[in-house]
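Removed: one protein chain of the complex. Kept in place: all other protein chains.
Letters A and B name the chains as they come in the text, with residue numbers starting at 1 for each one.
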Amino acid sequence: MIVTGYVLEIAQVALALLLAPGLAGFVRWLKARFQNRRGAPPWQPYFELRKLFGKEVVMSNNASWLFRVAPYIIFASTVTVTLLVPMIVAPLALDGMGDLLMVVYLLLLGTFFLALAGLDPGTAFGGMGASREMTVAAIAEPTIALAIFSLALSAGSTNLGRIVTQELANPAVTVSPGHLLALAALFIVTLAETGRLPVDNPATHLELTMIHEAMILEYSGRYLALIEWASWLKLTIFFTLLANLFVPWGIATTFDPAALTLAVLALIVKLAVLGGIVAVVETRVAKLRLFRVPELLGASFVLALLAVTSSFLLK
Amino acid sequence: MTWLLVVMIAGYGIGAVGALTLGRSLFVRAAATSGAIIGAGAAFILGSANLLSGQTLTIQISDILPITGFALRLDGLGAFFLVVIGLLGVPVALYSFGYSAAYEGRYSLRLIGAMLNGLLLTLSLQVMADNALTFLLLWETMSLSAYWLVVTEHDQPGTLQAGGWYIAMTHIGFAALVAMFLLLSGGDAMSTSFAAMRANALTLAPLARDAVFLLALFGFGSKAGVVPLHVWLPMAHPVAPSHVSALMSGVVIKMGIYGLLRVTLDLLGGGPAWWGALVLAVGTVTALLGVLYALMEHDLKRLLAFHSVENIGIILIGIGAGLIFRSYGLMALATLGFIGGLYHTINHASFKGLLFLGAGSVLHATGTRNMEEMGGLIKRMPWTALFFLIGAAAISALPPLNGFVSEWLVFQALLGGFNIPVPEVAVAFPLAVGMLALTSGLAAACFVKAFGISFLAIPRSHEAEHAHEAPLSMRIGMAILALACIALGLAPFSVVPLLGGVLAGLGGLPDTRSVFTLDLMVQAPAGFAQVSPTWIGLGLLILLALIPLVMRLMHVNRKRRVSDTWGCGRIGQTPRMEYTATSFAEPLRRVFAELYRPTKELSIDFHPESKYFVKSIKYSSRITPLFDRVLYDPLLRLIQRISRQVRRIQTGSLHLYLMYVAVILILLLIAARWF
Partner (left out) sequence: MPALFKKIFQTGIVTEPLGPDEAEIIQLVGQVNQKTQRLLGRALAIREVDAGSCNGCEIEITGLTGPVYDSERFGIHFVASPRHADMLLVTGPVTRNMEVPLRKTYEATPDPKLVVAVGDCARTCGVFKSSYAVVGSVDKVIPVDVFIPGCPPEPADILRGILAALDRMPKKRI
């Protein structure tokens, strides 16, 4: 039983690594279709990864060892998060290793090193990206914390496995106002943290409007592959959090093969639905001016605060 | 254990005396360093031994002080702070050996060495003081020795002014402490021992207890650097020698925390919920304002000083939450809050000490504290850069380092807020959660700036270009603290139960040693949540080893070529093209413009022939901190106005002064007659 648990952990990491490029590609494909284009097939990012791993690395002569180490730290910290987030089964064998706060701060670890790597070559674009990324990350933080508070309030724990099992046991919680408000708040934060419109345009070529892309302009080859993969993985993680913390059905609570298969299917469907929503949003909205982003995040903070107060009053 | 105490005092004593009496400056430095290492090492061992065994050590020397004598007693709380002092004292002493070499011939090495030992001695004894007189005496000696160390570089601009602010604020606080002890002892000179006060506190009227608490918060708050009493901190820390800054930030201001805990929790035995709510509110404001002003700061040491303000705020959030829970009888949660606060205390001592030592090495190498003149140091001072990076990641609460663990504990305490039966109080907790999260997010942003601008990219000045690595003693000093940051982050499961033991019995808190232990994990009460930084750290390490391995197995292209930085094809890259610290902080400055109220000045110098040609553009922008604006500036103006009035009666004429004396004398005689 215990061994199965650990095997499942590893299987889940592999699944996340496998699904992540597909999810990013799916969103891109759907957006292309919304632009009346044929677009690249959803599996395009896999080809990109393979190509990048086959290319050489060109490094700036100003960059230091930090620039070389950062991709590994970013990738490792993001992969570690997938050990903690219940994707197909809850609770995970390693559920006690980390809770939602650990997830948030591990992701911050990646952001921290990405921003430093942006500053390392000494270009103006890298610095600009780093500054913006950290600004957005810092302002998004309180919303995440409050959303966690509101989830913890109804589940009685911040450990993800416990939140999911509590909700499965007590489905009424998932439609409580506190929950729905927290979902809305976390959705806005997801857009901001994963660099989607209206905060950041993942398809931009104009350096002055970039956030995420500006930091990685200097990266190439395998380093770029690791960073891109990690950012797709981050998208997958945030989607999974939205999906499984707020609509937990489908996730397996036993190690029964049938339940697990169903859980994988459910996960893919949920990710696809969220990807569809994001594609619709990205088609509909324009990118916000950088200095309007705090207003958006401020709104999400208010939503999260309302979520906590309402879970408080209705408890 | 008494012999350890003797070794400790003897070590500091030898260090101080040796520094004062030896001849050659090398010997002076060696004596001061070795004495301080022996003393601080003994303090560390004494504290740890006490924590592990749980015994209390009591020593009473009646003849030194009048009335109650010189009384020392080392209990768990004191022992914990003693460990903090020792943990920081040893590396700081080692570091000072290399650092003060540059002072030779400019400032008195003897004074620095002796005062360093004196400061460490008074700090180490401070946490053992067992009566009011001993406490106040040591408090004052500590403040004064710290003052002498702060004004070491007395000929530098701003140093004496900073010293002045420090000594003024600390004495305002001291006055509050005297009043507080007077109230606590009930005016009876014989009952100034802490044991008597503990008994006396129970019989005090509620109003008097409130007054004691408020005086303690004010008096100790001024030492700890609580907003709005923090103004001296960002002035005094930067001008002090860097190892002194580390000591000030790491332990001297922590004495404020120690005092607050000692009085509110131990002597008063806790109080009503509004005490905790006040501490929580003050802590939240302190944390947020501290980090917000740190973001705007481009003097590396001032930036760190503002972060000390922030971290004191985080510690107070934990303590405030603990006090609130205690007043509602939620003892397990209360302990969690206090443990969070205490854990953050030792964590802050280690990472802030490390960061100040790192900043000192940079100052040592480049001669500047201005981040805009640094850059590229990671290649010139690789060790310092690595240590500073560890400190920066730790203070940004990134797992698996120590900052994360203590912030997690504080978060968990705050998340327990819904257990409080009174909604008005409970609603404060989510707000505190939000503000704490904002604080830690901003801190991460600030340290990306601090490390990124100072250490990465290309040097922005000649000095940075020719920087050199710090000498060995300084590097070892930093290495010890870096290891402490890692160890405290990876092994919280062994620290948390110890802290539970420290708190057991204080203010009626239960012994929670068993509640919080779990193998390699940290757990909030009632199984609310658990994390294991140990396993996460291990997982990260395994992955970091595994990724390159897998990549090699998959035949990933391993070629690497070094080329020019990509700058859209422009010919050369100069430091002027880099992002600066100011520009890095610009988005946040706009976001929080309401608070900063920046003033901008733009002057353009045109060519005399045509205004289409610009000769030079000068842009300057300044922000005045909120409390300078609304509190201190008006206050100083008022004092100046009063002083001007007073000056009128002070004419310099001896006859007039004699007349004043006579008049006062007569008035006093009449008054004495009257009453």
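In the analysis below, a contact is a pair of C-beta atoms (placed from the backbone, for glycine too) under 8 Å apart; a residue touches a chain by one contact, two chains touch by 3 or more.
Because the structure is predicted, anything quoted here is derived from the model rather than measured.
The omitted chain makes contact with just one of the residues A:142, A:221 or A:294: A:221. Checked against the full complex, the candidates B:140, B:564 or B:628 give a single residue touching the omitted chain, namely B:564.
If you put the hidden chain back, the residue from A:40, A:184 or A:247 that touches it is A:40. By the touch definition given at the top, subunit A reaches the unshown chain through residues 32-41, 44, 47-48, 50-51, 54-58, 204-207, 210, 213, 217-221, 224, 280, 283-284. Not every partner is drawn; the one left out touches subunit B at residues 559, 561, 563-564, 566, 568-571.
Rule of thumb we're sticking to: only the chains that are shown with their structure count from here on.
Inter-chain centre distance (subunit A to subunit B, centres taken as mean C-alpha positions): 35 Å.
The touching residues of subunit A, counted against subunit B in their complex, run 53-66, 72-73, 75-77, 79-80, 83, 94, 96-99, 101-102, 105-106, 108-109, 111-112, 115-116, 119-124, 126-128, 130-132, 134-135, 137-146, 148-149, 152-153, 156-159, 217-218, 221-222, 226, 290-291, 294, 301, 304-305, 308-309, 312-313, 315.
Taken in their complex, subunit B has these residues touching subunit A: 375-376, 378-379, 382, 389, 393, 396-399, 404, 408, 411-412, 415, 418, 423, 426-427, 430-431, 433-438, 440-442, 444-445, 447-449, 451-453, 456-458, 521, 527-532, 535-536, 539-540, 543-544, 547-548, 551, 554, 556-567, 573, 575, 577-579, 583-588, 590-591.
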